[in-house]
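A single protein chain has been omitted; all remaining protein chains appear in their positions.
Here is chain A:
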């Protein structure tokens, strides 16, 4: 059905105002807009080609809306995702608590999904007072959940490409494996096989 091939389904989760859209914008379009905050309406999808481990692959990125209103819908988007980036705002503790919620949700519902924690707005915490999420708590939690942690700033671009490159690399490894046994159902192939079986019978 889908003419645009997507190798890796990646979903961004996190509380509203935690910087998901800015992260995508920095990564895909390499820009940062200083316009006033606009919450995402619904879910935005962007595809981005990148190279990882000598292979070209396409990341299909779902930028979900953080608003409570869309929560029921968000669940559709992490279903079958190979990777999830759970974002939280370093200047705001509640968003870290919310991130924990999403991580739990993912661990319970999508065991094959790799979870990456992304602490956003790192440029704002140069002044120690502004940091509202404790550095040790954050690292302890990441370790406990076996999730990789990145501190990024979409404004300066710090660590953004590193984060997505890491995801692509991790997924590329896995793709070698999946290439042999395609997980997605290929209707034409299966149909042929079925037909063949019919004939033999």
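Here, contacts are C-beta pairs under 8 Å (C-beta built on N, C-alpha and C of every residue); 3 or more make two chains touch, one makes a residue touch a chain; residues count from 1.
The definition used in the following text is that contacts and distances are computed from a predicted model.
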item	value
Listed names "Hyccin", "Large ribosomal subunit protein uL23m", "RBR-type E3 ubiquitin transferase" or "Vacuolar fusion protein MON1 homolog", matching UniProt entry of the absent chain	"Vacuolar fusion protein MON1 homolog"
Option touching the unshown chain, where A:28, A:107 or A:145 are the choices	A:28
In chain A, positions touching the absent partner	1-4, 15-17, 21, 24-25, 28-29, 35-47, 63, 65, 67-70, 73, 76, 89, 92, 94-95
